[in-house]
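The complex is shown incomplete by one protein chain, all other protein chains being positioned as in the whole.
And then subunit A:
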(Lines give C-alpha, C1' and ligand atoms only; values in the text may rest on other atoms or scores of the structure.)
Protein backbone atom coordinates (compact mmCIF):
# COMPACT_ATOMS: atom_id res chain seq x y z
CA UNK A 1 0.00 0.00 0.00
CA UNK A 2 2.60 2.45 0.97
CA UNK A 3 5.51 1.59 -1.15
CA UNK A 4 9.14 1.87 -0.41
CA UNK A 5 11.38 0.21 -2.84
CA UNK A 6 15.09 -0.20 -3.01
CA UNK A 7 17.41 -1.44 -5.68
CA UNK A 8 17.42 -4.84 -4.07
CA UNK A 9 13.66 -5.26 -4.37
CA UNK A 10 13.70 -4.59 -8.05
CA UNK A 11 16.52 -7.03 -8.47
CA UNK A 12 14.61 -9.64 -6.57
CA UNK A 13 11.61 -9.06 -8.79
CA UNK A 14 13.51 -10.28 -11.83
CA UNK A 15 14.20 -13.51 -10.03
CA UNK A 16 10.59 -13.86 -9.06
CA UNK A 17 9.56 -13.51 -12.67
CA UNK A 18 12.01 -16.20 -13.62
CA UNK A 19 10.89 -18.60 -10.93
CA UNK A 20 7.23 -18.19 -11.74
CA UNK A 21 7.37 -18.17 -15.50
CA UNK A 22 6.70 -21.90 -15.50
CA UNK A 23 4.08 -21.82 -12.79
CA UNK A 24 1.84 -19.46 -14.72
CA UNK A 25 1.39 -22.02 -17.49
CA UNK A 26 0.35 -24.77 -15.12
CA UNK A 27 -2.22 -22.54 -13.55
CA UNK A 28 -4.16 -21.65 -16.69
CA UNK A 29 -5.27 -25.27 -17.05
CA UNK A 30 -6.13 -25.70 -13.39
CA UNK A 31 -8.47 -22.76 -13.30
CA UNK A 32 -10.82 -23.74 -16.06
CA UNK A 33 -11.35 -27.13 -14.46
CA UNK A 34 -12.79 -25.80 -11.24
CA UNK A 35 -15.62 -23.33 -11.29
CA UNK A 36 -16.25 -21.24 -8.21
CA UNK A 37 -19.72 -20.47 -7.02
CA UNK A 38 -21.74 -20.65 -3.85
CA UNK A 39 -21.63 -23.45 -1.35
CA UNK A 40 -18.79 -25.36 -2.97
CA UNK A 41 -17.41 -27.93 -0.59
CA UNK A 42 -13.89 -27.96 -1.96
CA UNK A 43 -11.33 -25.26 -2.63
CA UNK A 44 -9.28 -25.21 -5.82
CA UNK A 45 -6.66 -27.20 -3.94
CA UNK A 46 -9.21 -29.88 -3.11
CA UNK A 47 -9.24 -29.01 0.59
CA UNK A 48 -12.48 -29.34 2.54
CA UNK A 49 -14.41 -26.11 2.95
CA UNK A 50 -17.09 -25.56 5.56
CA UNK A 51 -20.64 -25.37 4.18
CA UNK A 52 -21.70 -22.74 6.71
CA UNK A 53 -19.91 -19.91 8.47
CA UNK A 54 -19.83 -21.96 11.70
CA UNK A 55 -18.24 -24.89 9.92
CA UNK A 56 -15.74 -22.59 8.21
CA UNK A 57 -14.89 -21.11 11.61
CA UNK A 58 -14.26 -24.47 13.21
CA UNK A 59 -12.15 -25.70 10.26
CA UNK A 60 -10.27 -22.38 10.37
CA UNK A 61 -9.47 -22.97 14.01
CA UNK A 62 -7.93 -26.31 13.06
CA UNK A 63 -5.87 -24.59 10.38
CA UNK A 64 -4.60 -22.35 13.16
CA UNK A 65 -3.72 -19.17 11.31
CA UNK A 66 -4.43 -17.02 8.29
CA UNK A 67 -1.53 -15.80 6.16
CA UNK A 68 -1.90 -12.18 5.03
CA UNK A 69 0.40 -9.88 3.09
CA UNK A 70 0.79 -6.09 3.02
CA UNK A 71 -1.56 -5.39 5.91
CA UNK A 72 0.13 -2.60 7.94
CA UNK A 73 -1.09 -2.31 11.55
CA UNK A 74 -1.53 1.46 11.21
CA UNK A 75 -3.59 1.17 8.02
CA UNK A 76 -7.39 1.29 8.42
CA UNK A 77 -6.98 0.09 12.03
CA UNK A 78 -5.81 -3.39 11.02
CA UNK A 79 -4.21 -3.66 14.43
CA UNK A 80 -7.71 -3.63 15.97
CA UNK A 81 -8.94 -6.16 13.38
CA UNK A 82 -6.13 -8.59 14.21
CA UNK A 83 -6.82 -8.41 17.91
CA UNK A 84 -10.59 -8.85 17.69
CA UNK A 85 -10.47 -11.53 15.00
CA UNK A 86 -8.07 -13.70 16.97
CA UNK A 87 -10.05 -13.15 20.17
CA UNK A 88 -13.29 -14.23 18.51
CA UNK A 89 -12.18 -17.20 16.40
CA UNK A 90 -8.91 -18.34 17.98
CA UNK A 91 -7.20 -18.03 14.59
CA UNK A 92 -3.82 -16.32 14.56
CA UNK A 93 -2.81 -13.67 12.04
CA UNK A 94 0.47 -13.79 10.16
CA UNK A 95 1.42 -10.78 8.03
CA UNK A 96 4.23 -10.90 5.48
CA UNK A 97 5.81 -7.70 4.15
CA UNK A 98 3.32 -5.39 5.92
CA UNK A 99 4.32 -2.27 3.96
CA UNK A 100 4.42 -3.98 0.57
CA UNK A 101 2.71 -2.53 -2.48
CA UNK A 102 -0.13 -4.07 -4.46
CA UNK A 103 2.27 -5.04 -7.25
CA UNK A 104 4.45 -6.84 -4.73
CA UNK A 105 1.42 -8.71 -3.40
CA UNK A 106 0.64 -10.13 -6.84
CA UNK A 107 4.31 -10.99 -7.30
CA UNK A 108 4.25 -12.83 -3.98
CA UNK A 109 1.24 -14.95 -4.92
CA UNK A 110 2.90 -15.92 -8.20
CA UNK A 111 6.17 -16.75 -6.51
CA UNK A 112 4.84 -18.57 -3.47
CA UNK A 113 1.98 -20.42 -5.15
CA UNK A 114 1.63 -23.92 -3.76
CA UNK A 115 3.96 -23.24 -0.84
CA UNK A 116 3.00 -23.01 2.81
CA UNK A 117 3.80 -19.30 2.90
CA UNK A 118 1.44 -18.39 0.05
CA UNK A 119 -0.77 -15.54 1.31
CA UNK A 120 -4.41 -16.54 1.82
CA UNK A 121 -5.96 -13.10 1.41
CA UNK A 122 -4.64 -9.89 -0.19
CA UNK A 123 -5.48 -6.22 0.17
CA UNK A 124 -4.87 -4.69 -3.25
CA UNK A 125 -5.68 -1.47 -5.05
CA UNK A 126 -8.82 -1.86 -7.16
CA UNK A 127 -6.86 -1.53 -10.41
CA UNK A 128 -4.97 -4.73 -9.53
CA UNK A 129 -8.05 -6.95 -9.44
CA UNK A 130 -8.11 -7.40 -13.19
CA UNK A 131 -4.46 -8.47 -13.62
CA UNK A 132 -4.91 -10.75 -10.58
CA UNK A 133 -7.93 -12.50 -12.15
CA UNK A 134 -6.28 -12.68 -15.57
CA UNK A 135 -3.11 -14.07 -14.01
CA UNK A 136 -5.13 -16.85 -12.37
CA UNK A 137 -4.08 -15.75 -8.90
CA UNK A 138 -7.51 -15.66 -7.26
CA UNK A 139 -10.32 -17.98 -6.21
CA UNK A 140 -13.96 -16.91 -6.01
CA UNK A 141 -15.55 -16.52 -2.63
CA UNK A 142 -18.76 -14.73 -1.66
CA UNK A 143 -18.79 -13.97 2.07
CA UNK A 144 -22.10 -14.21 3.94
CA UNK A 145 -22.76 -10.46 3.66
CA UNK A 146 -21.94 -10.37 -0.05
CA UNK A 147 -25.43 -9.27 -1.11
CA UNK A 148 -25.40 -6.12 1.01
CA UNK A 149 -22.02 -4.93 -0.27
CA UNK A 150 -22.77 -2.17 -2.84
CA UNK A 151 -22.31 -3.23 -6.46
CA UNK A 152 -19.50 -0.71 -7.01
CA UNK A 153 -17.45 -2.47 -4.32
CA UNK A 154 -17.60 -6.09 -5.46
CA UNK A 155 -17.09 -8.34 -8.43
CA UNK A 156 -20.50 -9.74 -9.46
CA UNK A 157 -19.05 -13.26 -9.74
CA UNK A 158 -17.34 -13.09 -6.37
CA UNK A 159 -13.72 -12.81 -7.47
CA UNK A 160 -13.24 -10.08 -4.87
CA UNK A 161 -15.01 -7.76 -2.45
CA UNK A 162 -13.87 -4.31 -1.35
CA UNK A 163 -14.56 -4.26 2.38
CA UNK A 164 -13.69 -0.60 2.93
CA UNK A 165 -12.97 2.62 1.12
CA UNK A 166 -11.26 5.93 1.76
CA UNK A 167 -12.40 9.42 0.88
CA UNK A 168 -9.82 11.72 -0.66
CA UNK A 169 -9.22 14.37 1.97
CA UNK A 170 -7.16 17.51 2.50
CA UNK A 171 -5.25 17.48 5.79
CA UNK A 172 -4.39 20.97 7.03
CA UNK A 173 -2.09 22.13 9.81
CA UNK A 174 -4.26 25.05 11.02
CA UNK A 175 -1.32 26.82 12.66
CA UNK A 176 0.52 27.15 9.36
CA UNK A 177 -2.25 28.78 7.31
CA UNK A 178 -4.52 31.80 7.79
CA UNK A 179 -7.58 30.25 6.15
CA UNK A 180 -8.50 26.58 5.96
CA UNK A 181 -8.92 25.71 2.26
CA UNK A 182 -12.27 24.08 1.43
CA UNK A 183 -11.96 23.29 -2.27
CA UNK A 184 -9.47 22.45 -4.97
CA UNK A 185 -10.05 25.95 -6.35
CA UNK A 186 -8.98 27.48 -3.00
CA UNK A 187 -5.62 25.73 -3.14
CA UNK A 188 -4.59 27.71 -6.21
CA UNK A 189 -4.63 30.97 -4.22
CA UNK A 190 -1.26 32.69 -3.67
CA UNK A 191 -1.60 32.41 0.13
CA UNK A 192 -0.77 28.68 -0.15
CA UNK A 193 2.53 29.15 -1.96
CA UNK A 194 4.97 26.34 -1.14
CA UNK A 195 2.48 24.72 1.24
CA UNK A 196 0.62 21.98 -0.65
CA UNK A 197 2.00 18.47 -0.96
CA UNK A 198 0.88 15.28 -2.62
CA UNK A 199 2.44 12.07 -1.27
CA UNK A 200 4.52 10.48 -4.00
CA UNK A 201 3.66 10.20 -7.65
CA UNK A 202 0.18 9.53 -9.09
CA UNK A 203 1.71 6.92 -11.39
CA UNK A 204 2.74 4.95 -8.32
CA UNK A 205 0.67 5.84 -5.27
CA UNK A 206 -3.05 5.11 -5.06
CA UNK A 207 -3.94 8.16 -2.97
CA UNK A 208 -2.00 10.60 -5.13
CA UNK A 209 -3.61 8.98 -8.14
CA UNK A 210 -7.04 9.57 -6.58
CA UNK A 211 -6.06 13.17 -5.82
CA UNK A 212 -5.70 13.87 -9.52
CA UNK A 213 -9.08 12.24 -10.25
CA UNK A 214 -10.72 14.30 -7.48
CA UNK A 215 -9.13 17.45 -8.91
CA UNK A 216 -10.59 16.45 -12.29
CA UNK A 217 -14.04 16.22 -10.66
CA UNK A 218 -13.64 19.83 -9.49
CA UNK A 219 -13.28 20.87 -13.12
CA UNK A 220 -15.98 18.89 -14.84
CA UNK A 221 -13.89 15.76 -15.38
CA UNK A 222 -13.73 12.74 -13.10
CA UNK A 223 -12.94 9.03 -13.14
CA UNK A 224 -12.30 7.96 -16.72
CA UNK A 225 -11.74 11.60 -17.61
CA UNK A 226 -8.66 12.59 -15.63
CA UNK A 227 -7.29 15.15 -18.09
CA UNK A 228 -8.78 18.13 -16.26
CA UNK A 229 -7.05 16.96 -13.08
CA UNK A 230 -3.68 16.79 -14.80
CA UNK A 231 -4.23 20.35 -16.04
CA UNK A 232 -5.18 21.41 -12.51
CA UNK A 233 -1.90 20.07 -11.13
CA UNK A 234 0.06 21.67 -13.95
CA UNK A 235 -1.40 24.99 -12.75
CA UNK A 236 -0.79 24.18 -9.09
CA UNK A 237 2.85 23.38 -9.88
CA UNK A 238 3.26 26.52 -11.96
CA UNK A 239 1.80 28.67 -9.17
CA UNK A 240 4.57 27.44 -6.87
CA UNK A 241 2.04 26.07 -4.39
CA UNK A 242 2.92 22.40 -4.93
CA UNK A 243 5.98 21.06 -3.12
CA UNK A 244 7.73 17.72 -3.56
CA UNK A 245 7.64 15.37 -0.59
CA UNK A 246 7.03 11.67 -0.05
CA UNK A 247 5.88 11.33 3.56
CA UNK A 248 2.79 13.20 4.74
CA UNK A 249 3.65 12.87 8.44
CA UNK A 250 7.19 14.16 8.09
CA UNK A 251 6.25 16.97 5.71
CA UNK A 252 3.56 18.23 8.08
CA UNK A 253 5.72 17.98 11.22
CA UNK A 254 8.86 19.53 9.75
CA UNK A 255 6.93 22.35 8.10
CA UNK A 256 7.93 21.29 4.58
CA UNK A 257 4.21 21.50 3.82
CA UNK A 258 1.10 22.69 5.63
CA UNK A 259 -1.49 20.99 3.47
CA UNK A 260 -1.49 17.38 2.25
CA UNK A 261 -3.75 15.12 0.23
CA UNK A 262 -4.40 11.56 1.39
CA UNK A 263 -7.10 9.07 2.35
CA UNK A 264 -9.08 10.27 5.34
CA UNK A 265 -8.11 7.13 7.30
CA UNK A 266 -4.41 7.73 6.73
CA UNK A 267 -4.75 11.05 8.54
CA UNK A 268 -6.39 9.14 11.40
CA UNK A 269 -3.45 6.72 11.29
CA UNK A 270 -0.80 9.44 11.70
CA UNK A 271 -2.69 11.52 14.30
CA UNK A 272 -0.59 10.12 17.14
CA UNK A 273 2.68 10.82 15.37
CA UNK A 274 1.60 14.38 14.59
CA UNK A 275 0.48 14.99 18.17
CA UNK A 276 4.06 14.39 19.31
CA UNK A 277 5.05 17.46 17.29
CA UNK A 278 2.04 19.37 18.58
CA UNK A 279 0.30 19.37 15.22
CA UNK A 280 -3.45 18.85 15.39
CA UNK A 281 -4.67 18.28 11.89
CA UNK A 282 -7.89 19.58 10.45
CA UNK A 283 -9.51 17.36 7.80
CA UNK A 284 -11.49 18.76 4.91
CA UNK A 285 -13.14 16.80 2.13
CA UNK A 286 -12.88 19.21 -0.82
CA UNK A 287 -16.50 20.01 -1.66
CA UNK A 288 -15.78 20.29 -5.38
CA UNK A 289 -14.16 16.85 -5.63
CA UNK A 290 -15.69 14.13 -3.43
CA UNK A 291 -14.00 10.94 -4.53
CA UNK A 292 -13.52 7.56 -2.92
CA UNK A 293 -11.46 4.50 -3.75
CA UNK A 294 -11.66 1.04 -2.25
CA UNK A 295 -9.13 -1.69 -1.74
CA UNK A 296 -10.12 -5.25 -2.63
CA UNK A 297 -9.58 -8.28 -0.39
CA UNK A 298 -9.61 -11.36 -2.64
CA UNK A 299 -8.89 -14.95 -1.68
CA UNK A 300 -5.85 -16.36 -3.47
CA UNK A 301 -6.06 -19.47 -5.64
CA UNK A 302 -5.82 -22.79 -3.76
CA UNK A 303 -4.69 -20.97 -0.64
CA UNK A 304 -2.95 -23.00 2.08
CA UNK A 305 -5.51 -22.08 4.81
CA UNK A 306 -8.68 -22.03 2.67
CA UNK A 307 -11.12 -21.84 5.60
CA UNK A 308 -9.16 -19.28 7.62
CA UNK A 309 -8.82 -17.15 4.48
CA UNK A 310 -12.57 -17.28 3.87
CA UNK A 311 -13.26 -16.54 7.51
CA UNK A 312 -11.02 -13.44 7.32
CA UNK A 313 -13.00 -12.08 4.35
CA UNK A 314 -16.22 -12.80 6.21
CA UNK A 315 -14.86 -10.93 9.21
CA UNK A 316 -13.85 -7.89 7.17
CA UNK A 317 -17.37 -7.58 5.76
CA UNK A 318 -19.13 -8.38 9.06
CA UNK A 319 -20.67 -5.86 11.45
CA UNK A 320 -17.76 -6.30 13.87
CA UNK A 321 -15.20 -5.86 11.08
CA UNK A 322 -17.07 -2.76 9.94
CA UNK A 323 -16.73 -1.33 13.46
CA UNK A 324 -12.96 -1.91 13.43
CA UNK A 325 -12.57 -0.25 10.03
CA UNK A 326 -14.65 2.72 11.15
CA UNK A 327 -12.55 3.14 14.31
CA UNK A 328 -9.59 3.68 11.98
CA UNK A 329 -11.49 6.11 9.76
CA UNK A 330 -11.89 3.62 6.90
CA UNK A 331 -15.45 3.62 5.59
CA UNK A 332 -16.92 0.09 5.76
CA UNK A 333 -18.45 -1.01 2.48
CA UNK A 334 -21.77 -1.82 4.20
CA UNK A 335 -21.97 1.60 5.86
CA UNK A 336 -25.57 2.20 4.81
CA UNK A 337 -26.65 -0.99 6.53
CA UNK A 338 -24.41 -0.92 9.63
CA UNK A 339 -24.37 2.78 10.50
CA UNK A 340 -26.89 2.33 13.31
CA UNK A 341 -24.84 -0.48 14.81
CA UNK A 342 -21.53 1.40 14.94
CA UNK A 343 -20.24 2.89 18.18
CA UNK A 344 -20.28 6.66 18.62
CA UNK A 345 -16.49 6.73 18.61
CA UNK A 346 -16.44 4.93 15.28
CA UNK A 347 -19.06 7.22 13.74
CA UNK A 348 -17.13 10.31 14.91
CA UNK A 349 -13.98 9.07 13.18
CA UNK A 350 -15.73 8.67 9.81
CA UNK A 351 -16.36 11.56 7.42
CA UNK A 352 -19.71 13.37 7.58
CA UNK A 353 -22.61 11.10 6.41
CA UNK A 354 -23.72 13.87 4.01
CA UNK A 355 -20.28 13.70 2.38
CA UNK A 356 -20.37 9.89 2.18
CA UNK A 357 -23.60 10.03 0.20
CA UNK A 358 -21.86 12.08 -2.49
CA UNK A 359 -18.82 9.84 -2.90
CA UNK A 360 -18.12 8.82 -6.50
CA UNK A 361 -16.32 5.50 -7.15
CA UNK A 362 -14.29 4.60 -10.23
CA UNK A 363 -14.87 1.51 -12.33
CA UNK A 364 -11.90 -0.63 -13.24
CA UNK A 365 -12.08 0.45 -16.89
CA UNK A 366 -12.04 4.11 -15.83
CA UNK A 367 -9.02 3.43 -13.61
CA UNK A 368 -7.18 1.85 -16.53
CA UNK A 369 -7.94 4.76 -18.86
CA UNK A 370 -6.84 7.27 -16.21
CA UNK A 371 -3.56 5.46 -15.51
CA UNK A 372 -2.82 5.42 -19.22
CA UNK A 373 -3.34 9.16 -19.61
CA UNK A 374 -1.34 9.89 -16.45
CA UNK A 375 1.62 7.91 -17.73
CA UNK A 376 1.52 9.87 -20.97
CA UNK A 377 0.96 13.35 -19.60
CA UNK A 378 2.08 13.64 -15.98
CA UNK A 379 5.78 13.85 -16.84
CA UNK A 380 5.64 16.43 -19.64
CA UNK A 381 2.70 18.50 -18.32
CA UNK A 382 3.37 18.63 -14.59
CA UNK A 383 6.90 17.51 -13.69
CA UNK A 384 8.96 18.87 -16.56
CA UNK A 385 6.85 21.84 -17.55
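The criterion applied here is as follows: contacts are C-beta pairs under 8 Å (C-beta built on N, C-alpha and C of every residue); 3 or more make two chains touch, one makes a residue touch a chain; residues count from 1.
FYI, contacts and distances are computed from a predicted model.
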item	value
Name under which UniProt lists the unshown chain, selected from "Tryptophan synthase alpha chain", "Multicomponent Na+:H+ antiporter subunit C", "Putative ABC transporter permease protein" or "NADH-quinone oxidoreductase subunit J"	"Putative ABC transporter permease protein"
Residue of A:64, A:90 or A:131 in touch with the missing chain, whole complex considered	A:131
Hidden partner chain, touching residue among A:117, A:244 or A:363	A:244
Selected from A:55, A:201 or A:320 as touching the chain missing from the view	A:201
Subunit A residues touching the omitted chain (full complex)	1, 3, 5-7, 9-10, 13-15, 17-18, 21, 101-104, 106-107, 125, 127-128, 131, 134, 200-206, 209, 244, 246, 254-256, 371, 374-376, 379-380, 383-384
